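With one protein chain withheld, the remaining protein chains of the complex are depicted in position.
== chain A ==
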Amino acid sequence: ILDDPDLKDIDPAVLKHCHAAAATCILEAGKQKADISAISTCLEDCKLDKERIEQFCTEYQKNKDALEILLGSIGRSPLHITDVSWRLEYQIKNNQLHKTYQPSYLVTLNVENSDSGSHPDVSFSCTMEQLQDLVGKLKDAAKSLERATQM
């Protein structure tokens, strides 16, 4: 904002204050999920005229959803799984043991950190039975989710 030609006549310190005040107001409104009437009342108390209140509220309304998404994404959470890849292999031999003949799955869970630092993916191997166990448990979780949303 300090580089905006329209604002160059205003004292930069005042500009900063205005910016900070506006930002605080918007963030608080967003955090509390305040509706338009609450915001209007608040701004009236601050002695802003009708025209300005209306302008502010319209702009706020336009960006409300984006603001909520942004605020909702701040915060810590465990590593978030975004995708899964798998590989099915059939082992014939290794240097310790020949003729092993064993199928196995290699599963990789792609994960994301909420702090947007990258994190190595979680990989593990499993037999068919173990994969069946895993899928069974995931299905249980999904069924519970369905039941919970129906309540």
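Here is the rule we go by: contacts are C-beta pairs under 8 Å (C-beta built on N, C-alpha and C of every residue); 3 or more make two chains touch, one makes a residue touch a chain; residues count from 1.
We take it that contacts and distances are computed from a predicted model.
Not every chain of the complex appears here, and the one that does not is recorded in UniProt as "COMD2 protein", selected from "Epithelial sodium channel subunit beta", "GUF1 homolog, GTPase", "COMD2 protein" or "Histidine-containing phosphotransfer protein". Across the entire complex, the residue among A:Thr24, A:Thr41, A:Thr58 or A:Thr82 in touch with the chain not shown is A:Thr82. Taking the whole complex into account, chain A touches the unshown chain at residues 30-33, 68, 71-72, 74-75, 77-86, 88, 90, 92, 94-101, 103, 105-107, 109, 111, 122-126, 128, 130-135, 137-142, 144-145, 148-149.
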